[in-house]
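Every protein chain except one is present and positioned as in the full complex.
When the chains are written out, they are named A, B and C in that same order, and each has its own residue count from 1.
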Amino acid sequence: MRVTYDPPTDPAAYRFCHRLRARFAETDAMGVVHHAAYLPWLESARVEFLRAAGHPYTEVRQGGQEFPVAELAVRYLRPVRFDDQVAVHLVLAAARGASFEIGYLVEVDGLPRLTAVTRHAVVGPDGRPGRCPAWLAALAVPA
Amino acid sequence: MRVTYDPPTDPAAYRFCHRLRARFAETDAMGVVHHAAYLPWLESARVEFLRAAGHPYTEVRQGGQEFPVAELAVRYLRPVRFDDQVAVHLVLAAARGASFEIGYLVEVDGLPRLTAVTRHAVVGPDGRPGRCPAWLAALAVPA
Amino acid sequence: MRVTYDPPTDPAAYRFCHRLRARFAETDAMGVVHHAAYLPWLESARVEFLRAAGHPYTEVRQGGQEFPVAELAVRYLRPVRFDDQVAVHLVLAAARGASFEIGYLVEVDGLPRLTAVTRHAVVGPDGRPGRCPAWLAALAVPA
Partner (left out) sequence: MRVTYDPPTDPAAYRFCHRLRARFAETDAMGVVHHAAYLPWLESARVEFLRAAGHPYTEVRQGGQEFPVAELAVRYLRPVRFDDQVAVHLVLAAARGASFEIGYLVEVDGLPRLTAVTRHAVVGPDGRPGRCPAWLAALAVPA
């Protein structure tokens, strides 16, 4: 893994928050949210973070760039249940060269449920590695 | 609804069968397969049916056609559980003009779990309605 | 199908509205939302409708009742795309005996994308058919 960020469980370490409800469809036969169902939540948080930064992902894509997930690391700490009100905290932890890292804390009622990091490639119109846009690099929090 | 086929619970009424295992990820907090998780099973059965007919859906798409779902009707009869060995029976019930209908019976251990019908549009390279390919129409079972 | 409600494309026919964003994870290789991904949206709209009626589904379930989907009918009219702002309009169309029907209109920018009906069984703590709660029957719109 080339992921370098170690996501803390303190919400104060994050710079953006996306809120949602856990769907019934996202639960499994253990009665809690399935471990794969969290990934679209992290993705939605990224999409809202980019929108709030003035660069909606639809515009990024229309401009010929995509940010596919290159690496993913998740620590599942406590379950989330159907109908829980979830906060997905997010920080752009690093952005350099052709990739960037985002850290996440998912919590309910102030209790951490998981932490995660995604590393994203920057891919240009030709499918080749591109460079992080300057506006994105500027949003990264110094380590 | 323009769907006309009434899918029976007798497997003998069907012409193709696709088998699979119910995944844990497909269950929900009621302990059974979530009602939305069956739809990809029907889709996989269609894909295998087209392959068996000598027209893999990847080739259909490369040829510029797509068969998007235009209508869907499902009757949920009994639950399916994690790890159940599932049979998806399928019949091309009608194919005329710019659409076709497929009927399905999903059963486990000989007990019907759901029946369904999908009506599909035939869409050409320009996104406009096309006509059912002759090879497809030839596979339809007379009513 | 025992579904009787024919869901109109006029939002004025509905009594409740749930809003959401189409997620990237919900799209497929045709570039639009996959036909199965709408079902959790309908489910979320039901959950919010019950909450707004003062009977959160978590409480219904704690009280020993469940409302599993017994039938489903969907007409796909136009695609929804990633990041679209979606309105799911809902009406409790009928509630009698041991089942009830809900109608849906999904629209984006005032253009209908799909209509749907779900029929739900009322199941009691013993897994046996129950009767529609009086509070639910009272929410049904006369035909």
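Note that contacts are C-beta pairs under 8 Å (C-beta built on N, C-alpha and C of every residue); 3 or more make two chains touch, one makes a residue touch a chain.
What you are looking at is a predicted structure, and each value in this text was computed from that prediction instead of being measured.
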item	value
From C:M1, C:A25 or C:A53, residue that would touch the chain that is not displayed	C:A25
Hidden partner chain, residues of chain C it touches	24-25, 27-29, 31-32, 34, 36, 81-82
Where the missing chain touches chain B, by residue	21, 23-26, 39-40, 43-44, 47, 56-58, 82-83
Footprint left on chain A by the chain that the document does not show	1, 30, 35-37, 39-40, 43, 66, 68-76
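Keep in mind that, in the parts below, only the chains that are shown with their structure count from here on.
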item	value
Shared interface numbering between chain B and chain A [over half = same, under half = different]	same
Chain A-chain C separation of Cα centroids, rounded to whole Å	29
Mean-CA-position distance for chain C and chain B (Å)	23
Whole-Å gap between the CA centroids of chain A and chain B	35
Numbers and ranges of chain C residues touching at least 2 other chains	39-40, 43
